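I am attaching a structure below and will ask some questions about it afterwards.
And now, subunit A:
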Amino acid sequence: MSLLLTIVQTILIGTGVLFFLVGSIGLLRFPDTYTRIHALTKADNLGLGMLVVGLLPFANSPQQALKILLCWVLILAASSVSAYLVANKLQNEEPDA
Partner candidate 1 sequence: MADFLTIAAIVLLISLLLGLIRVWRGPGAADRMLAAQLFGTTGVGIVLLLAVITDNGALFDIALVLSLLAAVAILAFVRRLKLQQSAADASSLSTKNDTAANKKEGQ
Partner candidate 2 sequence: MISFSVDFWYAGIGAALIALSLLAFLLSKRLLKKLLAFNIMGSGVFLMMVGMAQTQNDGAADAVPQALVLTGIVVAVSATALALVVIRRFALASVVAALAAENKAAENDAAENDAAEKNGAERTGSDTAVSDTTVTDTALTDPNLNKNGDPQ
């Protein structure tokens, strides 16, 4: 049982970290700002999300688990809002784009 849990955790954390790496590479490789926003939000949502889920079993108490989850929720909100704001500003700056 604990072995299974460890395997699942490893997969989750590994995938999460992979998403971070992919997000970074996307931020570097994508040609314009809109696509870069796309790359970034994957790291925020999926990367941190999987990392958080993978780390949850390590929490010593329910409060700690709650804190970890709250981190993710906050980052989720912050990243979506900032993605919207940045894209919105870009749109306003150059209506043709």
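Regarding selection, all candidates are chains of the complex that A comes from, given by their letters.
Rule of thumb we're sticking to: a residue touches a chain if its C-beta (ideal position, glycine included) is under 8 Å from a C-beta of that chain, and two chains touch if they have at least 3 such contacts; residues count from 1.
Just so we're clear, the structure is a prediction, and the values are computed from it rather than from any experiment.
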Would you mind flagging which of 1 or 2 touches subunit A in the complex?
1
Which of the residues in subunit A end up touching candidate 1 in this complex?
6, 9-10, 13-14, 16-17, 20-21, 23-25, 27-28, 33, 36-37, 40, 43-44, 47-48, 51-52, 55, 58, 60-61, 64, 67-68, 70-72, 74-75, 77-79, 81-82, 85-86, 89-90, 92-93
